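First the structure, which I've put down as structure tokens, then a few questions once you've had a look.
Note that one protein chain of the assembly has been removed; the remaining protein chains are unaltered in position.
On to chain A.
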Amino acid sequence: MNGFLVNAILYILAAIICVPLAKKLGMGSVLGYLIAGILIGPYLLGFITNEGQGQDIMHATEFGVVMMLFLIGLELEPKNLWKMRQLILKVGLSQVLITSALVFGIGILFEVQWQISLAIGLSMALSSTAIVLQSLKEKNQMNGPNGRLSFGVLLMQDIAVIPILALLPLLIIGDPILSTNASEMHGLIDSLPGWAQTLSIFGAIGIVVLLGQFGFGPLLNYVAKSRLRELFTASALLIVVGISFLMELVGLSPALGAFLAGVILANSPYRHALESDLEPFKGLLLGLFFMAVGSTINFSLIFNNATTVISLTMGIIVLKTVILMIIGKSRKLSLSDNLSFAIGLSQVGEFSFVTYAFALQLGIFDQSISDTLMAVTALSMTITPILMVVLDKVINPAINKTHKTIEKEMDSIEEHNKVILIGFGHFGSTLGRFLRANGVEATILDSDPDRVEYLRKMGFKVYFGDGTRADLLLSAGVMDASILISALDNTEYSIKLVELCKEEFPHLEVMIRAKNRYDAFELMEMGVKNIYREHLDTSIRMGEDLLKKLGFRAHTVHRLAKQFRDYDESALKVLVNFKDNTDEYISKSRQQIEMQESLLSGELMRKFSVNDHTWDSDSIKEAVNSEEKPAE
């Protein structure tokens, strides 16, 4: 227990020191975590003494990658994924096949056994989903041309893991070291005949799709009704962990399964709530993961075999970069986009650690090959983020200076609306309908799971979640929005929301529903400009209709109503200054009401409004008559 606490403190402290520093230097968080890992690893400060520990943490935190793909899936609706199928298939597949083939060929040239070369080739073809996607997200390039291409390649690589793991056992040359362990890696269905394995793989995917479509929604609805936030978070975790388990059972990549589930849930009302609940877990796990990678870099091995390790690392980075550059060129990426794409994906990925271990267990590799490859992989994962920094800071600015590139417009993966509407009860939904009728789409949040489901059925795109939470607003796209509307029926929440917006999102214009004039006062004092008292317009409209029924002319009543409302609004602005002093407030408001009434009743008594002499000939008649009288 002590050891755990000490370790936790070490990791967290290293991260706190290195990551903000790295970000300040413009290097991105990934590199910061990696450096933190190296720092506390066995070769520098030596806080973490044995490598095995780092490896263990790495395996445990690989789960962060699974979560990340689940979250990415959440942002990608099925129809958008379908649009990307060409890209994934063509670009991704050619990258995996060409890279594997070339590495394999080079291995043969150096007279490495073909089985070993093939295993290395297949492992090296993969890139690091964790590093690449994290960096892209940080730089906000997920929707850019290179981001989409990178994503396509990474997705294909995740799919490629399945055949690679299936292929490795066929390459056994020596005696498997631990055959029982090896089969564990491969899931429980190995003992089944081939057709049954295939069947169970499809069965598992089918289960994920069915659960995503029909199972998770009711589960989340049930949990959300309990209004216990931690329970909702737990359910979100259950979904991801459960799918991972199922996928591992049939030997599929858990990341891929999680991604699939994410895509299916992208259309669900719980999308933003899931995103904001899982985001911190993902971040922590990935951070730990990168640190673990850093701490496993075997520097003594690198120094002892410096030429081999470094030339291998450089070789693989250059090779992958060149292949990716050619692919990027064929997809008409601009030079700077292409460089980001190619260098970004040029490292060997975390999944290779798994294949190395697997190949070692199967007896394809011996210990020294495996160690060397591990060092190469970890080193490449550290070097590419550094290269990216150089690229972003030095090379790309230079390229962009020489020829300005007009970026091709890509259809975006995420939809972000200018308007965020919080609260979708009777008030909010009327507003939402009006907006939609006029072609304005708003991102709508509501915290009543039943209502959300019901409105979804009626065709409204409502998301579940408490709109007064900053993280939820963030995942609902508050940074891209310009107006936030609170149609919440509880002004306390609205006030919380206004405070939150003032602090975190000052760029937003807020429009707030207020219950009555006392709530309006409070909002006015907070500096809210757009306040809508819910009863004002309805009661005046009712009054209008009443006056009409009593025989008033409709147009006159309409104008009087408008005047009354204007008076009321301006009176509010005066009265807010006196609201804390009860006596003064009462006398002031009595004065206001009297003024208002006298003005209005005066108009009625005189049977015309002060406003429009022209339509009343009284004054003209008077003048004309007085002129004419002397003449008579």
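Convention: contacts are C-beta pairs under 8 Å (C-beta built on N, C-alpha and C of every residue); 3 or more make two chains touch, one makes a residue touch a chain; residues count from 1.
Just so we're on the same page, contacts and distances are computed from a predicted model.
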Exercise. Quick one: find the hidden chain's UniProt protein name among "Glutathione-regulated potassium-efflux system ancillary protein KefG", "Sodium-dependent bicarbonate transport family permease", "Monosaccharide ABC transporter ATP-binding protein (CUT2 family)" or "Amino acid adenylation domain-containing protein".
Key: "Glutathione-regulated potassium-efflux system ancillary protein KefG"
Self-check item: Where the missing chain touches chain A, by residue
Solution: 558-559, 562-563, 611-615, 619-620, 623, 627
